[in-house]
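Got a structure here, written out as C-alpha cells. Questions coming.
A single protein chain has been omitted from the complex, and every remaining protein chain is retained in its original position.
A, B and C are the chain letters, set down in written order, and residue numbers restart from 1 in every chain.
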Amino acid sequence: MSHLIEMAGISKAFGGSVALRDVSLTLAPGTVHALMGENGAGKSTLMKILAGVHQPDSGEIFRAGRAVSFANPRAALAAGISTVFQELSLLPNMTIAENMFLGREPVGRLGGIDRRRMREETKGALARLGLTLDPDTLVSELSIAERQFVEIAHGIDADADVFILDEPTAALNAADVEVLNRHIRALREAGKAIVYISHRMDEIFAICDVVTVLKDGQRVGTRPLSEMAPASLIAMMVGRELEDLFPERGEGEGAAALSVSGLRLQMDSTPFSFTVRKGEIVGFAGLEGQGQQKALRALVGQFAPVEGTVSRRGETVRLPVPKESGVRRWQALGGAFVPEDRKDEGLFLGHSVGQNIVAALHAARPALKAAKRYGAVIAETMRRLNVKASGPSAAVGALSGGNQQKVLLGRYLATDADLLLIEEPTRGVDVGAKAEIYRILRDFAKAGGAVLLLSRETVELIGLCDRLYVIHGNTAVSEMRAAEATEHGILDAALSA
Amino acid sequence: MNFSSSTFGKLLTGRGSRQGLWLLPFAIALAMALWLAVTTSQFGQWSNLANLVAQGMPLLITAVGQMFVVLVGGLDLSIGSVVSFTTAILALDLPGYVTIPGVFLFAGLIGATNGYCITRLNVHPIVATLSMQYVVLGITRVLRPVSGGTVPEGVRWLVEGSLFGLPLPILWGIATLLVAWKLLYGSRYGLHLFAIGGGVAACSDDAARNFGIPASRNILLAYVICSLFAALAGVFLAGRIVSGDPNVGLLMELDAITAVAIGGTQLSGGVGSLHGTVIGVVVLALLSNGMNLLNVTPFVQTAVKGILLMAVVALQSRKKIGL
Amino acid sequence: QEVPLLEGVTVRAENNPTVEEGKYKKDAPWVIGMSSFGVNANTWTVQVAHEAQAAADRDKRITKFVLLDAGFDQKKQVADIEDLIAQKVDAIIVQPVTSTSANASIEKAIAAGIPVVLHTGRIESEAYTTEIQGGAEHFGKVMGDFLVKELGGKGNIWVLRGLAGHPEDANRYNGLKQSLEGTEIKIAAEEHGDWQYDKAKKVCETLYLNDPNVAGIWSSGADMTRACVDVFKQFGAAIPPISGEGNNGFFGQWIADGFKSVSSEYSPAQGAAGIRAAVALLEGKALHKHYDYNPPGWDLEKVKKYYRDDLSANVWWPSELSEEQLKEFYAKQ
Partner (left out) sequence: MSALVNSTLFRRVSKVPPSYYLLVVLLVILFVARPQMLNANVLGVFVRQVVPLGILVLGQLLVMRVKSIDLSGGGVILLINYCISSGIFPGASLGFYVVLALATGLVIGLFNGVMVAKRRVSAVIVTLALSIVLIGFVQYLSSGKPPGDVPKIFAELFNTRFAGLPSPVVFWIALTALMALLLSQTVFGRFVTAVGESMPAAHFSGVPVERTVILAHTLAGLMAAIAALVQTASIAVGSVRVGLDLPILSVAATILGGVVFGRGEGGVWGPFFGVLCFAFLFVVMTMFGVGDAGKLVAQGLIILFAAIFYGLRADK
C-alpha cells in the first residue's frame, strides 16, 4: 500500500444540510495535496472528519490500509494525523509553550510538568519557522499572524505522518508564507503527506503536487497540478471560466472623503498624512506589522496614536479618540470599520445571519426607539453578497469561513456608510467570492463611496486598489498608483526607506 | 517607555500574565497590617497573630477550594452547607476514625454530584450548587436541629494544639497551601484547569477539548476538590467550636468567593493565582480583626467592611466586562 | 445583700455556687467588652445593645464599653471573644450565638483571668462566671399554658416557630411541649417564620388558605404575632387566641382589636443587667453563678400600662431607656 490515508465514500450532514456527499480522497507519502473549492464546499468538514473532530455519517477511513475511526482529535493525533485548524483555536490565557504542549505535557520528576523541556522545544519549533518569540508569552499578547504561526508550529511540530493545514496562510503575508513553504517542502522530503487548503492560487501552484477539487460537498476531481493552470483550476472550482478576478478601476478623483494629517503612531515614529477621495479604493501595503493596522485602527479608537488629525465631512477630529466611543463616532460620521478577526471581533457566532447583518443598523439608532425588522435589507444583502446559508435564520457559526466573511462585510455594507475601513477584505474567501467582493467594493466606490483597506495579499492590493501607501516603520514611506505598482516595487519601497 | 507594557506596569495591571491582579490587594493588605501594628498595641502580639491565623483558617481553606472551580469558570455555593454538615457529622456520637473519613467521603460525593450535574447534565453551576446547598443544609438540620454534641477530643487538639512549638493552625495553613500548590502548579491537572478556564472565558467551551484535554472529567474533579477542602474547613471549625452546628457554614461560600475575587482571580475563569487567594483571605481577616482591635462599633463595622471591599475591588479593573 | 440585676430576676434555688467575694475585684476605671450574637438581627437585639450601652454610660467608672457583633456567625463570635481577650478588657459579657460554639473561647477568657457574664442564651459548658438566663422554656410555657387554658385543653393549634437551628427557638418550643403534655391539644401545622414579619405572614396566609379552622396559635414571639393577626384581619376572620411578646406594635394591635392573647416577657434590659453583673464582679461583690429570669406573662391590663401610642412599633417592653432616649429612638414620625 502506498497510501498513507484513504478516505472512501465519506458523507456528512449537519442537521438537514448535507456538507459532504460520498467524497473519497487518498494521500500518498511525500506529496502535498491541495484541497480546493469554493467557500462551503466542504473542505474543512472533510479534514475535521480526518482529524477526529467530526464523525462521518457513512464512509470509511483507512490508515495505511487498516480501517480506523477517530473519536476525538487526540485519537487522530495518536494515529499520526496532525492538524492546523482553520479557525484559530489557541487558548489565549496560556503561554505559547503551554499551548504547544497542551494535552501532552512532558512530566518531570514528582509528577510535575517539565517546563524547561517545554520551553526549549517550543523555542526550537518557533526558531525553525524563523520566529524569535519568547515561549513564555501569553497567546493573548500575540498578533493574529503570530498566533497563526504558533498554531502552525503546534501542528507541524508533531510527530506525525499526515499534516493537515487548513488555510494556514490566511493571516500571513508573502514573506511568512515563504517560510512556511520551506517547511512544507522539508516535510515532503521526509516522506510525509500534507493536505494544504488555501484560497490563494499562487501558493497552490508554488507548493502543491496534486489537487482535489470539491464543489457543493462533492468531489469534482483529483489532478496533478503539473497538468493544471490557474484558469483551468478556477474553472474546475467555479464550474465556469472566471473572466477577470479584478474589476476595472475607477476613473475620476473626487473630493476628499477622508484626510488624515500628522498621524504619529508612536513617540519615535515619523508623522505621516494620507487622503482617500470619493470614488477611490486606497490600500496600505508593506510588510506585516509595520503599522498599517495601527493606522487604520487609530481612526476608530482601537489604537491610541500619539497625535494626528482627521478631517471628514468638514469635521475635524483630533486623535487619539476614546476606545469606547471610537467605533460609534466613526459610524456617526458615515464610516464603517470591518475588523479582521471575524471569530473574536466580528461576528455573533451564536446569532443568525440576519441578526448579524442588521447589528450595525440597529446600533445607529437611539436605544429607546422601536427596533425595525429590516427583513428586506437582510434579504437584499444576502443576495448581493451571495451568502450561502439555509436562510436568514441560519446560525452564522455554522457557516463556512468564507460565508462568514461575507456576512461580516454585509453588515457594514447594509449601513449607508460612504467610507469603508477594511482589514483583510477577503480573508479565507474563495476566488469566486473574492471576485464578487472586489466587484462589490468597486461598485461601492463608483457610487461615490471611498474605501481604505489593508491586506496581506499584495496581489490583491495591486489588483483592487487605485492608490497605495507603503507603510514601513510606522509611517508612510511611499505613495504609488496601484496600476503601476508591482510586488517587487512595494517591497523595494518598504525596505529602502 | 509605555507604562502598561513595562514589567511593573504589567504586574500592576495584570496584563501579560494569568495570575490576575494581585499586586494591589497585596499592597493593601500590607498597608492594613502596618497601620494596625502602628495604631494598636495588641495587633503585633504573638497571641493576636495566632488568633488571626486560626480565625482566617476556615476562610483560607474554603477559598483555596473555591478557587479551583472559579478557575474553570464555575462557582460552588454549596460549600457553606458542606462545612455545617461536616461539623454535624463530627459531633455525632461516633468515633473519629469513622466520622473523619466519613465526612471526606460524603464531601467527595457532594462535589462529584455537583460536577456531574454541571458537566454531564449541563446544569448551570449556580443552580446546581445552590440546589445542593439547600439539600445538604436540609439533611444537616435533620442530623442536628440545633447546635450541640461534642466532637472527638482529637479534633479539638488538631486545632488548638501545637507541634514543635508551632500552633497547629499554622501547619493546617501550610498543608492546605502545599496541596493546592502541587495540584495547581505542580501537575498537569492544574495546567489543564487553567486551559479549560481560558476556553470557557473565551466562550469556546470546546477549545480545551480540542487539545485532547478531558474537560468534563477535570471540571468534575475541581468540584470534588472544592468540596473536600470545604470538609477540611469543617473539620477545622468543628475543632474550634467543639460542637456540631447546622448554621456554622452559613454564607461562607460568599466570603470564599469574595476572597478569591479580591485576590485577582477572574470569575469568568482561566485567570488567577494561589497567592492572590491567600492575599484575599488576609485582607478579609485583617479587616475583621483590625476593626475589633480598633474598637469600631458594630453599627459601623459592616459599612466599613463594605467600603473597604469596594475600594479593593474598585482598584482591580480588568479588560473584561461582567461577572 | 443581693445585687439587684433586673426586675423579675431571681437566684436559682439549687446547685448554685457563689463567686467568692473579691475574686475579680479591680479598681476602676474599667473596660468592659460584650460579644453580641447579632446586634442587627432585629429591632429587639438593637434595643438590647442600646440598653447595654445606656447602662454602661450611666456608670462613670466604665471608661470604655466595647461592643462586638457576631452577626449570627459562630466563627465570628469565637474570633470576637479572642479579640476582646487580646485587648485585655476587664470583663466580658457574652450573648452566645449557639449553646456550644463559644465554649472554647469563654474558657480562654476565664483562663486569662477575665470574668465572663452570660445572658440571653445558655451554653453547655460551666466555664463562665455568672449567668442571667431568661428561660426560653419558661417563655414558651407561659404561652403554651395560656393556650391550654383558653382552649380548655383541646383543639387544633398552629405553631409558628422562630429561626430554624437557633437554640432559643428549640427551647421555647420545648416549653410549649411541656404545656401540651396531657392535654388534647393537637399541633395541626408547624412552620418556621424566622421571627420575621414577612416570612410569618407568608406562612400564616398559606396555612389559613389551606385550612382556616384553627382554635389557637402559638407564636414564638417577635414580629410574628403581628403578622398573623394581620392575616386574619385581612381575611375578615375572627382572630383566635394567639401568644405574643412585649412589642409596642403588637400591644397596640392587641388593645385595638381586643383578641385573646398573652405576652411573654423577655426584656431587652437584660443588656443592662449584664453590665450590672459585670460591674458587681469588678467591685468584688459576691454573685451567684446562676440567675433565672422567669417572669409571669402579661395580660391586657399590664399591657395597657406599658403601651405608648406615641412610640413606634419597634420598642420592646419593659425598657430601662430614659424618656429622652425613647423619644429620640422611637418617636413616631
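Keep this in mind: contacts are C-beta pairs under 8 Å (C-beta built on N, C-alpha and C of every residue); 3 or more make two chains touch, one makes a residue touch a chain.
Bear in mind the structure is a predicted one, so any value in this text is a computation, not a measurement.
Put simply, the hidden chain is in touch with A, B, C once you look at the whole complex. Among C:Thr18, C:Thr63 or C:Thr206, only C:Thr206 touches the chain that is left out of the view.
Considering the full assembly, A:His351 is the residue among A:His3, A:Arg104, A:Arg185 or A:His351 that touches the omitted chain. Of the options C:Phe259, C:Tyr306 or C:Phe329, the residue whose C-beta touches the omitted chain is C:Phe329.
The omitted chain makes contact with just one of the residues C:Lys108, C:Arg172 or C:His192: C:His192. The chain not displayed touches chain C at residues 39-43, 46-47, 49-50, 164, 189-192, 196-198, 201-203, 205-207, 209-210, 223, 226, 230, 234, 249, 311-314, 328-333. Where chain B meets the missing chain, the touching residues are 77, 117, 121-124, 126-128, 130-139, 141-142, 145, 203, 251, 254, 257-258, 261-262, 266-267, 297-307, 309-310, 313-314, 316-323.
Contact residues of chain A toward the unshown chain are 324-325, 327-328, 331, 337, 339, 344-351, 355, 359-360, 362-371, 411.
As a working rule, only the chains that are shown with their structure count from here on.
Taken as a graph of touching chains, this assembly is arranged as a line, each chain contacting the next along an open chain of partners. Closest to the protein's overall CA centre, chain by chain, comes B. Taking each chain's centre as the mean of its C-alpha atoms, chain A lies 44 Å from chain B.
With centres set at the average Cα position, the gap from chain B to chain C is 35 Å.
Chain A and chain C, compared by their mean Cα positions, are separated by 73 Å.
Shared interface positions of chain C, defined as residues touching 2 or more other chains, are absent. Counting partner chains per residue, chain A has no residue touching two or more of them.
Of all residues in chain C, only 36, 39-40, 49, 64, 66-69, 71-76, 78-80, 82-88, 98-104, 124, 164-167, 169-170 touch chain B in the complex they form. Interface of chain B with chain A (complex): residues 15-18, 186-188, 191-192, 194-195, 197-199, 201-202, 204, 207-213, 270-271. Chain contact summary for the complex, chain B toward chain C: residues 42, 45, 47-48, 51, 54-55, 58, 141, 145-150, 156, 160, 237, 240-243, 245-248, 250-251, 288-289, 292-293, 295, 297-299, 301-302.
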